[in-house]
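Input: a single structure, listed below in structure tokens.
A single protein chain has been removed from this complex, and every other one stays in its place.
Chains: A, B and C, in written order; residue numbering restarts at 1 for each.
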Amino acid sequence: MTQIQHHVYGKSRVRVMKVIRDGKNHSVVDLHVDVSLEGDFARAYTDADNSNVVPTDTMKNTVYVFARRHALDTIEAFALDLGRHFVKTYETVTRARITVSRSPWSPLVSDGDQHAHVQPSVERATCQASVTDAEAVLHSGLSDLVILKTSKSAFSGFPRDEYTTLPESEDRLFGTSVTAQWRYFDPTVDYNAARTDVRTALVSAFAEHDSKSVQHTLHFMGEAALRECRAIDEIKLSMPNRHCLLVDLSPFGLDNPNEVFQPVDEPHGSIEAVLER
Amino acid sequence: MTQIQHHVYGKSRVRVMKVIRDGKNHSVVDLHVDVSLEGDFARAYTDADNSNVVPTDTMKNTVYVFARRHALDTIEAFALDLGRHFVKTYETVTRARITVSRSPWSPLVSDGDQHAHVQPSVERATCQASVTDAEAVLHSGLSDLVILKTSKSAFSGFPRDEYTTLPESEDRLFGTSVTAQWRYFDPTVDYNAARTDVRTALVSAFAEHDSKSVQHTLHFMGEAALRECRAIDEIKLSMPNRHCLLVDLSPFGLDNPNEVFQPVDEPHGSIEAVLER
Amino acid sequence: MTQIQHHVYGKSRVRVMKVIRDGKNHSVVDLHVDVSLEGDFARAYTDADNSNVVPTDTMKNTVYVFARRHALDTIEAFALDLGRHFVKTYETVTRARITVSRSPWSPLVSDGDQHAHVQPSVERATCQASVTDAEAVLHSGLSDLVILKTSKSAFSGFPRDEYTTLPESEDRLFGTSVTAQWRYFDPTVDYNAARTDVRTALVSAFAEHDSKSVQHTLHFMGEAALRECRAIDEIKLSMPNRHCLLVDLSPFGLDNPNEVFQPVDEPHGSIEAVLER
Partner (left out) sequence: MTQIQHHVYGKSRVRVMKVIRDGKNHSVVDLHVDVSLEGDFARAYTDADNSNVVPTDTMKNTVYVFARRHALDTIEAFALDLGRHFVKTYETVTRARITVSRSPWSPLVSDGDQHAHVQPSVERATCQASVTDAEAVLHSGLSDLVILKTSKSAFSGFPRDEYTTLPESEDRLFGTSVTAQWRYFDPTVDYNAARTDVRTALVSAFAEHDSKSVQHTLHFMGEAALRECRAIDEIKLSMPNRHCLLVDLSPFGLDNPNEVFQPVDEPHGSIEAVLER
């Protein structure tokens, strides 16, 4: 009578830190890994039959074992390997989705042994491998890239009606936290080089653009990424508009020539789009 | 050459608190509202043409104006009205998606005037109306319902391989934070009554179930909801497994007969499924 | 040449969940415990001499061992026992400060076996025992009690100068999240009964008070607590003013007779005081 239309399960927020030691020079790979499996697990729901239910604890163990064995040069190769393992090992599993995000660590001091590290940013490198018997779809991305334009940002020419109070602006602050996710046309690419190309294209486009709206700049950034990195054929950009309100100083006899703002976290605009070649 | 495959924009986290005053008895409606619009906004992206771009600030204003006028008996009617407004008012808009969540407030003391309130819980009532010219699809739900079973919870009979270390357990803690979302078969239902029916079914099922896995209990709960509330035809349940690890006290010469646990936030299991009639 | 003026160390956020089983009726004690020790540990800082440094890992183990052995009727007795243990066992320790907070759990359904539980609130019961060889000072408290007055709240008669724009108000919303901490005059009191008395006094006073300011109500609440619970001789109340801004609906041709508000998280007022008998 009732049917299971869709189901998925897995392990989320498996945290892995791997220290790669090259003599006295160490580097740190700091990951969050999510494993999510689809397949024929319906009898666990309906008949309490766990005989095919790979425990999520086993998924976690597998992540750590693979982290030990893997070079971890790229998070993409790690995600693909994990995804293929689950699909290949457990015949019940029809799709494995592995999501990885990496926090940055860099050398704390420039001279001497490299065994002291600092987390220089909250910006994270991300990827997601979605693996079946037939194929592997790979996305890479970034998140928490917090950027701000203090010039070349306008918003005007929008429709006005009885609910509109926003003034037109030819010079407003434009702040956002970018989340990007791009799909590889060719999955055998040099992922780290592609990431550098995409990121450089995104930030350069943001910096130089004469913005007429968040949408306008988002599109300009996405086009730049598709142009500068031939290995990708699609990019999704999510750019919430984190408002900075101009403070009204007129009650105090002062002007405020676009100088003093109150940043607010909520409400915020939400703008996202997917561009494809 | 590049195309916009998909785009959506809106205003998120619009916070509204409305005080409804019935003489000396006040009640408080405390909402988070998200507005998300789809439609023909492509020229804003490609040509900096904002002539159809309803500002997200206008969306925010509209939420407050509607909050002033609306009885707010149910968040569902409020979401539907807002959604219909955007679709009807702006011909560029093909779909408006209004997401509302409500935080509970109850009287602080039982006697005297009801003008003092307490936030009794973090559990939230939620809904989402997705409105087009042709139709309105309405979901209701709840989130942050934090529950725990200290008996009648097992997990055994699962496959073991070289990555498995989890012991079988016939008596483990089972804690979760439930997020549920159900779809109304008949959108003219008494939403608050339906919500009570669904919630009661979910928690009663959780309490009485002899659980063989999270999946098993999730299914039992979903079936109960579909059985007890005839107005819904689909329910999605997300029930992360918030692990409580039995502390090993043997180094201290003590047993631990399922008494002392260490709750951990990460990693956690993730289990979700959609059941339909 | 340099001196260590002050130092303290310990283990924070030790999470303990204990299930107390009385036949088929279970109850859940859910704690966060912090251990903080003062004493003569200076040589660890200056001479890398760890011979007196009780590892923070040992503190954590001790918390779990004590949790296994302890009735946990009250968090206060648990904190005192832990504190005395550290001072008595390690002669280097001159003061142990044990901070405990407890999250509530209640039966999920009222009938049948009590093995299913719900976290009904985020309000936490707290205590802190500060133990030396000579004495034990005990505070109890509560946190995250989120309350709101929708009447009987004014703020007027304040000084106005060139930086003042706030209008006088005889009827404003007054919302806060109360943190309270009271000191026991007599440490052999029934802690749970005292907690009930203090909490009832605080919320009743908040509900009935004709508030002229946050300060005014805070004082009224503190006085009520000291009056209703003779076992305490001091109470500290921290009551941030969580502002609800009246939304200006006049641009839309609407009045707003204290009905529709925008709650904001920041900035917020901060008001705290210590009252003593």
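Worth a mention:
Assume a residue touches a chain if its C-beta (ideal position, glycine included) is under 8 Å from a C-beta of that chain, and two chains touch if they have at least 3 such contacts.
Here the structure is a predicted model, which means the values were calculated and not measured.
Touch with the chain omitted from the figure is made, among A:173, A:198, A:239 or A:275, by A:173.
For chain B, the residues touching the chain absent from view are 162-163, 165, 251-253, 264-266.
By the touch definition given at the top, chain C reaches the unshown chain through residues 1-15, 34, 36, 41, 44-46, 48-58, 60-62, 65, 89-90, 155-159, 161, 163-166, 212-216, 218-219, 222-223, 226, 234, 240-241, 265-277.
The chain not shown here touches chain A at positions 15-21, 24, 26, 28, 30, 61, 64-65, 67-69, 105, 108-109, 112-113, 115-122, 145-152, 173, 203-204, 206-208, 244, 247, 249, 251-252, 254, 256, 258-264.
What we mean here is this: only the chains that are shown with their structure count from here on.
Over half of the residue numbers at the interface between copies chain A and chain B are found on both sides, making the touching surfaces mostly the same. Distance from the chain A centre to the chain C centre is 37 Å, each centre being the mean of its Cα atoms. Distance from the chain B centre to the chain C centre is 29 Å, each centre being the mean of its Cα atoms.
Rounded to a whole number, the gap between the C-alpha centres of chain A and chain B is 24 angstrom. Counting partner chains per residue, chain B has residues 15, 61, 65 touching two or more of them.
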